[in-house]
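A single protein chain has been removed from this complex, and every other one stays in its place.
As written, the chains take the letters A and B, and residue 1 is the first residue of each chain.
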Amino acid sequence: MSYFNVEKEVKEAKKSLNECVDFSYRYFKRGEQKIAFVYLKSIIDPSLFSSAIYFPIQTYDDKFTFEVIKNDLIKCVDIKEVKKKDIVKEILDGRVILLTNFSEKILSVDLLKFPTRTPSEPPTSPVIQGPREGFVEDMQTNITLLRRRIKSQDLVMDVVRIGNQTQTKVCITYLKGVANKKIVTLVRQKLNNIKIDGVLDSYNILYCLEERPGSLFKQIGNTEKPDIVVSKLLEGKVAIIVDNSPIVLTIPFIFIEDLQNSNDYYTNHHYSSFVRIIRFLGLLIALIAPGFYLALQLFHYNILPLNFLITIADTTQGLPFTPFLEILFIFLLFQVLYEVSLRLPSYLGLATSVVGALILGDTGVKAGLISPPGVIIVALSKIALYTIPEQAPQITVLQLVFIVLGGSLGLAGIVSGMVYIGNYLNNFDSFFTPYLAPYSPRINEDLKDALLMNPTYSMRHRPRSFSPQKKERL
Amino acid sequence: MKNRIKAILKTPMVIVFIVILLFYTPFAIYSPGENRNRGVVTALGIDKTEQQYEISLLTFIPTANQSYQEKSSVISGKGDSVAEAVYNAQIAMGRTIGLAHAKTTIVNEELLSEDVTSTIDYLSRIASLPENTVFVCTNKSAKEMLEQSHDLVNDLGLKLEQIIAYNANNLYVTDTSLEAFYKGYFSFVKSSIIGYLEIEDDTNMSEDNSEVSGAENTSEGQSEGTQGSANSTSANGGAKNKHIVNQGQAILLKEGKKVAVLDVEQLNGINLLNDKSVGQIIEIEDVKKEDQIFSMQYKVKTKKVLITTKFENGNPIYMAQLILGVELVEVDGEHDDLRINTEFSEITEDISTKLESKVKQQFTNSINILRENDTDVIGIGRTFFQNDRKSLKKFIENLGGVEEADKFIDYVTFKLNVIVQPE
Partner (left out) sequence: MKKISINQCGVLIVMCIFANKILLMPSLMYERTSADSIFVLALLFLLDFIILPIFIKLKTLYPDQKFYDVLKEKIGIFFTKLIYIAMLLFFLFKCLLVFSITYVYFKQQIYQDEFLFIALIAFLPVINHAVFVGIRSFSRTIELFFWIVIAGFIICLAISLFTPISSPLFFMSSVSDFFSSMHNHIFAFGDFMFFFVIMDRIDFKKGNIKNLYYYSLFAIALVITLFYLFYAKYQTTAFMHNNALADLLVFSVQFNAIGRLDIIAMLTIMLITLFQMEIFSYAFCDCFMGIFPLNKIYSVVVFDILFLLLYYVFIGRYETMVVSSLHWLPYLALLINYLLPFIILIIVLLKLKRNKSG
C-alpha cells in the first residue's frame, strides 16, 4: 500500500515553486520502497546532504520504515515531521523534504547553508579595546553570538515572521525577570501589528516600532556589536534581531546612550568621563556654532571682543552675500562634499576631499565669495558633528534650523530653540522611558553612567530610567 | 491631499520647521549684518569751543585688506549739545554709531571748569556705552589727542588705554572710568579723581624726546620713568609736531569741577594708606656713612596699614600705622668701592628716621591739598562712619547737616605712625 505518489508530490512542489532553476529532487528506490528528497540546491549544504542523509540511506540494507529513517539513519541535528501543506514553506527555509511511499509522514531536515560573513569588527563602531566581534547578516550566527555571552535560562528569544513576501524572521530577545513586562508586551504588540511586504533590514521595521513615527529624533537604538546588545539586555532592554541584517535594535532608547561608547567601559573611567564631556561639547558646537556665529555677526556685534570684531569685519567686508547666505552657502557646500566623499570609492574620495578642501575653500576665500571665519566655523561644526556619529543625521537638520534661528532672531532665537527642543523631548516618552534621562528628570542612580562616569564596579543597579523588574544587578 | 495635511499636522516638529523656514528665513536673508552698517567707535572725545560742543570719534571703518591704521579715522561733529554733536558726527560718518567698544572717553580741561556731568549726561544715558569706559582729561583738545593716538603706527586706541591702565593700576586711588567718576560724584564728598594726559608741542624734533620732557620734572624718579615710556611711543609716530605725554598726573574734581592737578608725588601721598599701592620710590638725602654723604633711594615693596579712628572730646582723630617694607635701589654719592653696597642695605636709625619723616611729609602735603578743596577721595569720612557712626552723625549735624559732610576732613586730626623695615 502506498501512501504517497512520490513523483506526483514532487511535481506539485515544483509547480508551486514556479519550476525554479534551483529546485532539485532525487529519488532513492529499493524494490517497492521509494524515497524522494526535495530541496532548493542553492541554499542547502550538498556535502552534508550526501554524507548525512543520502549515504546512510543508501548503505542501509534492511527494510525502511519511517522511524528507522528518522531516528537511525539521518545524521542531522534538526529533524522534524511536517504536514503536507507546509512542504513549500519548509523547502524555502533551506530544508530537505523526505517523502516516502511507505508512510504518510513527511520528514524535514535542516540543511540550510548559504554564504555568510564571519563575525568581524563592524566598520561603524570600531574599538580600541574590548571585543571586536560584530553581528553578521545571518540570524543564527547572531543568536549564537548572544548565547555565547549570556548563559542564562532567563534569556528569552521569540521568533515572529514579518513581511508577506519575505517572511523574514524577527527575534525578540530579552531577559525574563529583568526587562519590564510592559515594554516587552508593547514591543510584541507592535511587531505583530506590522503589515509590510518585505523586511530587508532592521530599518524597515524600525519606523513601525516607533511610538512617534515621523519624528526627527531617534527613538530606537541600533548597534552592530554583540557586547553592546548584551549590556543593554542586562540593563533590562529588549533587543530585536532581524534576519539578514547585522544591525540589532534595542528598545527603549534614551539620548544619553549615544554619548556612551562601548570603549568607555573598557578604559579608565576618568578618561571616559573626559571623553564623554568632549563628545557633549562636540554635540553643542555642532548644533549651535554656525547659528551662534551668525547671531553674533548680525545682532550682537557689541559682545564680540574688539580684535575679533575687526577680524570679522575685515573679512566679511565686500562679500557679495549677506552673512546668512554666506553661512548657508558654506553649509551646503560642506554637505555636498560630505555626500560625495561618502558615495565615491575611497580612492576617488581622497581626490574630492582635496578638491573640496583646498580648491573650493581656499579659492572661495580668495575670490571673495566666502570669508575665512565662516569657513572655520562651519568646518568646526561639521567636524564636531562626528564626535557622535550616531546622531549625525538629526544634528545636521538641527544645524540648519539653528542657522535660520540665529540668523533671524539672534541669541534669543537660539535659546528659544534649545528650550523648545528641551520641552519637545521631555514630552517624548517612548516605551515608558523619559528621553533625556537621567538629567531630566533627574535620576541620581543613573548619573553614575552619564556624562561623568563612575567606575563600572560601582554600577550595582540597573538604570532606573528603563524601569527594570529587577533593580539590582546581582 | 487632505490626509497628507492631517498627517503633517499631527507632527508638530514639521510645523515648526515649516514656520521657521518660511517666516524667519527672509529676515535672515535680508539682514545685512550689524558690523556692516555701523561705525565701531573705539574712543570718543568731547571738546567745548565757543559755546559749542565738538564730538570726535575715533572710528574703525572696516575695509578689506587694510591695516588698522588705515581703517580708522577721527570723525567729528559740532552742535549746541552733545547729543546734537553726536548726531552730526553720525551724519558725517554715514553710518550708525556703535559705542559698545568705546573704551576711552576724553574731555578737555576747559570742560572741567564747570560741572562736567551736564556734558557727559548724554553718555551716561547711552546704555550701549560700557560703564567701564576710561574717562580721562587732556590739557588741549580731545580731538587732537585722538588724532595723535590715531596717527601712531601702533594702534593707539589700545595703546592710549594701556598708558591709562598703567596709571590706574599704579598711581591713582581708583581706576579712572566713567563709573568711578560717578561713584565719587554721587558720594557724600562729591569728589573724584580722573586721569590726566598732556599733549605737548614738540618744538625741537632733533633733540632727544626724553630729554625734553625729562627737564620738566627731574626731581621725581618715577615720573621720569613713565614719561620716558610715553615719549618713546610718540617718537615712533615719526615727524609730528605734537605728542602725548604721560606724567602720571590726575585731576581732582569737586562736584564735577576741576580743583587741582595732582602730580605723581601727591598721588603717592594720597595713596599712602592704600595697601595695594606699592612700588613708589622714596628718596632721602644727606645720609652719613663712614664720613661720606649719600643720597639713597628706596622702593616700597610691601605695605601694611592699620587704621583706627576715634572722637576725643568730639574731635575726630584718625590714627594710622604704616609698616613699609623697603628695598634700597640706588645710592648716589662718592663711593668707588662697590662692595660697600652690601653695607648700605642695613637700615640704620638715621635712615629710618629720614624715611619716616619723608613719608610723613608726603602724606601731610597730600592731605593738605585734599583739605583745601574739601575732597575726601580716600574715604576718611567713610572710615569714621564705619567705626563710630553716632559720633560722626553728631559731628556732622554740628557742622551743618549732610550738605556740609564734605567739609569733615578739615576737622580731622591725623596721627601717622610709620615703621620702616628692610624687605
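Criterion: a residue touches a chain if its C-beta (ideal position, glycine included) is under 8 Å from a C-beta of that chain, and two chains touch if they have at least 3 such contacts.
These numbers come from a predicted model, not from an experiment.
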Return the single residue from B:E54, B:E161 or B:E265 that touches the missing chain.
-> B:E161
Touch with the missing chain holds, among A:T65, A:S152 or A:N302, for A:N302
Considering the whole complex, which of B:Y318, B:F385 or B:F408 touches the chain not shown?
-> B:F385
Residues of chain A touching the missing chain are 299-300, 302-305, 308, 409-413, 415-416, 418-420, 422-424, 426-427, 434, 436, 439-442
Residues of chain B in contact with the chain not shown | 12, 16, 19, 23-24, 34, 38, 96, 98, 103, 124, 127-128, 130-132, 161-162, 165, 168-169, 174-175, 177, 179-180, 182-183, 186-187, 382, 385-386, 389
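Quick note on the criterion: only the chains that are shown with their structure count from here on.
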Approximately how many whole Å separate the CA-defined centres of chain A and chain B?
-> 66
Residue set of chain A touching chain B in the complex reads 212, 214-216, 294, 297-303, 306, 309-310, 312-318, 322-325, 368, 401, 403-405, 407-409, 413, 420, 424
Mind pulling up the chain B residues that touch chain A in the complex?
-> 7, 10-14, 16-17, 20-21, 24-25, 27-36, 38, 40, 42, 60, 62-65, 68, 98, 100-101, 103, 128
